[in-house]
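Written below as C-alpha cells is the structure these notes are about.
For this view, one protein chain was removed and the others were kept in their places.
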Amino acid sequence: MSHLLLAETAPIHAPSVAYSSLSPIFIVLGAALVGVLVEALVPRAERYAVQMVVTIGGLTAALVAVGLLHNTAETTVAGALAVDGAGLFIQGSVLVLSVMSVLLIAERSVDVGSAIVASAAVVVGSPTDRRLARTDRVQTEVFPLLLFAVAGMLIFPISNNLLLMFVALEVLSLPLYLMAGLSRRRRLLSQEAALKYFLLGAFASAFFLYGLALLYGYANSVDLPAILNASKASPKSDVLLYVGLALLLVGLLFKAGIAPFHSWTPDVYQGSPTPVTAFMSSCTKIAAFGAIMRVLYVGFNATAWNWRPIVWAVAIASMAVGGIFGLTQTDLKRVLAYSSIAHAGFILVGLVALDKDGIASVLFYVLTYGFSTMAAFGVLMLVRDADGEATHLAQWSGLARKSPFVAAVMTVLLLSMAGIPLTSGFIAKFYVFKAAFHVAAPLVVIALIFSAVAAFYYLRIVVLMFFAEPPENGPTIAIPGWSTAVALTFGMVVTVVLGIFPQPILDLAAKAATLVG
Amino acid sequence: MSAVISTAGELTNGQVPLGEAVAFWILGPVSLAGAIGMVLLRNAVHSALSLVATMMSLGMFYLIEQGPFLGLVQIIVYTGAIMILFLFVLMLIGRDASDSIVETLRGQRWAASLFGIGFALLVALSVGRAFKGSKPVNLNSATTNANGQNVNSIAALLFTKYLFAFELTSALLIIAAVGAMVLAHLERETPKRTQKEIARERIRSGRPQPLPGPGVLSSHDAIGTPALLPDGSIAPESVMASTPGVRELPALDNPDNIR
Partner (left out) sequence: MLAPYLPIVLLFGLAFAFAFFSVAIAPFTGPRRYNKAKLEFYECGIEPTPQPQGPNRFPIKYFLTAMLFIVFDIEIIFLYPYAVANKALGLFGLVEIVIFIVTVFVAYAYVWRRGGLDWD
C-alpha cells in the first residue's frame, strides 16, 4: 500500500499555448468576465450602457484580432485546437453577425426597455411583472451570456479534439438555453421554448458524449487526427467507429437544426426574443457547420464513403421538411425557422463535395445566409401591434401600402433566401451546387427541386405583402432606433452587394478553405 | 491481509479477481434495480432515491475498476449534490404533483418505447460485438495507469493536453451560476429593514410582546396544538399559519385523551 502514497512522480511539463492565435477567444472570454463583473459591481441604472460598451468593444476587438491572424495555420495546446483558414473564416463570420445581434438586442425605441425581459425570475403575469414590463429595466445578464455563447462558437469550429469540442458545445449551448427564455412579451411561450430547447439539447449532448466514448474505445484517443489514423489502420472492429460517428453526428446535426433532429427549431425560434432568434439562426448555425465540417473532413476523411450516404439522407430530409412544412405555416417566425432547416440541407449538399471548392462554397453560403436571416428577423421586430411583434402572416398582408420601404427590404431578403439572381443567396446556392455536382449530381438535382418548392413560399409572402388587402386594425411599423437601423442596413447591403460583386468574398473563402489537423 | 488476497487470487475466474467478481454480482443487480425502480415507481421522491442507489453502485464500480477519482466524483457530485438538487426541484414542484397521462400526440408513447428499445438493442448488440474477445487490462500496471496513480495520471492530462478544456470549464461554471441567479433570484426592491426599524414598528404596532406559544404542554407535544386563553377559548395566534393540519383542541372531558 505504501507505494501508492510515496511513489516518485515524473515532473509534468506545460503545453505550449499559441496565445496570439487564440487571442480572439481570449478577448471574448475576457469581455464576458468583465461583463459578469459589471453585473456585480455597477449600479443598475448604468449597467445597460456599460454592458453595451464592453460587449461591442470586446466583439470588435476580437474581430480585428481574427483579421490580423488571417495567414495562421497551426495546431496549439497539445493539438487540441487547430487555427486555420476555415476556422478563422467561421470565427470572423460569427463575430460580425454577433455584433449585429447585439445591435438588435440594444434596440430600445420600438419597445420599452428592449426585447429582453425586465426580470426573468418574476412570476409571469404577477403585479410585479406587469409593473416591471412598463419600466425600462432589462435583465442585462443577456450581454455576458451572449459573449460566453460567442466564445463557445469561436472554439467549437476550431476544436481538433472531441472532448474540447464537447465543452465548447456546452459553453455555446447553455447561454442560448437561458437567452431563449428572456423574452419581454409572451413570456410563457418564451419559457416553454427555453425548456424545450434545454431538454432536447441536453439529450443531443448526451448522444454526442456517447459517440465520443465509443470513438475513444476505437482510436484510443479523442483527437481528430488520431481517429483518422486509426481508421486507416486499426485492428479493432469498425462497428465502434461507425456507431461512434453516427452518435456524434446526432449531437452536431441537432445544433445545426438539420432534419430529422430539427423538431425544436420552430418552437424555439418562435418563442425566443427575436434578436436572440436572429443570433441563434445565424451564429449558432455557422459555428455548428464549422464543427461538422472539421469532424467530417479532418477526423473522417478516410471513411468518406461510409458517411456520405448519411449526409445525402439528412440533406434530402432537411430540404424536404423545410420546404414542405414551411408551406403550411401561418406564423412568420416559424416560416423563417423552416426556411433555416431547408437552408441547412442546402449547405450539407456542399459538404458532400469533400474538396477545397466544397469548403469554400460552404463558408460563403453560411456567411450570406447569416446576413439574410439576421436582417429578416430584424425586420420582424419592426412590424408590431398592441401585443408586441405581429408575426402572423395575415397581419403582413398589404404591408406594402402602409410601408413600401419595409416591404421592399423584406422582399429582397426573402428573394435572397429563395436564391433569385442578383442576391447573395443565388450566388451561394450556385457555388454549393457547382462544388457538389461532380460527385453528387442526383443530390444537386433534388436540391434544385426543393429550392423551387421553397421559393414558392417565399414568393407567397412577397405576393401577400404587395397584392393582398391590408387587414382591419393591422399592425403598425415602428421607427427603428440607430442600432437596429445600422444592423438592418448592413445586413441588407451585404445581401445585395454579395449578389452583384461576390468575387472578393468568394476569393477570401477560396483562400481560407484549408483545414489543418 | 495479503495472505487473504493471495488465497483469493487462486479462486479467481479467468482474469477477473474474485473480489471484483463478487462486487460486480452484488452491485450489478442493485444498480439495475435502482434504474428500473426510477422509471417504474409512482412517487417522484422514491424514484429519485432509487436513482441514488444506482449512482452509488456506479461509483463503487469505478472504485473497483481502479478509477478512484471518477468513483469519488460520482459519489460526491452526483449522489451528494445533483441528487439533492433533484429532490429540491421535486419538492419545489410539489411532492403530490403528478404527471398528466394524456397523450398529446396519439401513439407517441408506444412509438417512443419501440424506438427506445430498438436503439438500445442496436447499440448493445453492436458495442457488444465490437468488444467481443477483447482481453481485460490491468489498470494498475505501469503502462496503463502509471502504477496505480490514477489521480496523478488524470492531473497530468488535465493540466497539459486538456488544459484548454479544463480552463473552459470555469466559463461553464460561471454560466451556471449566472443562469441560476437569472432564473431563480428575485432581487430585493427595497433596502433591507434594520433592527432599529423592526423594533420601532413593533412598539407602534400595539403588540410589543411576542405571540402566545402553542399549547404543547397541555396534553400534546405537537406545535400544531393551539394554546388556550384564560376563559378556555382557543388563541388562534398561538399556532403558525404554515403548520400543516392545525388541529382542533382535543376534548378535555374525554379521559381517553389524557392518559
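Think of it as A and B in the order they're written, each chain with its own count starting at 1.
Throughout what follows, a residue touches a chain if its C-beta (ideal position, glycine included) is under 8 Å from a C-beta of that chain, and two chains touch if they have at least 3 such contacts.
What you see is a predicted model; the values in this text were computed from it and never measured.
> Of B:Ala81, B:Leu114 or B:Ala199, which sits in contact with the chain we cannot see?
Missing-chain contact among the listed residues: B:Ala81.
> Identify the residue among B:Ala33, B:Ala48, B:Val123 or B:Met181 that touches the chain left out of the display.
In the full complex, the listed residue that touches the missing chain is B:Met181.
> Which residues does chain B use to touch the chain missing from this display?
1-2, 5, 17, 19-20, 63-64, 66, 69, 72-73, 76-77, 80-82, 84-85, 88-89, 91-96, 140, 151-152, 154-156, 158-159, 163, 166-167, 169-171, 173-174, 176-178, 180-181, 184-185, 187-188, 192, 219-224, 240, 242-244, 257, 259
> Would you write out the residues of chain A that touch the absent chain, in ascending order?
Contacting residues on chain A, toward the hidden partner: 1, 4, 9-14, 33, 36-37, 39-41.
The criterion applied here is as follows: only the chains that are shown with their structure count from here on.
> Measure off the straight-line distance from the CA centroid of chain A to the CA centroid of chain B, and report it in whole Å.
35
> Please name which positions on chain B make contact with chain A in the complex.
123, 126-127, 129-131, 147-149, 152, 155-156, 159-165, 168-169, 171-172, 174-176, 178-179, 181-187
> So in the complex, the part of chain A that touches chain B is made up of which residues?
Its residues touching chain B are 3-4, 7, 9, 12-15, 17, 29, 32-33, 36, 39, 77-81, 119-122, 139, 141, 144-145, 148, 151-152, 155, 161, 163-164, 167-168, 170-171, 174-175, 177-178, 181-182, 210, 214, 217-218, 236-237, 239-240, 243.
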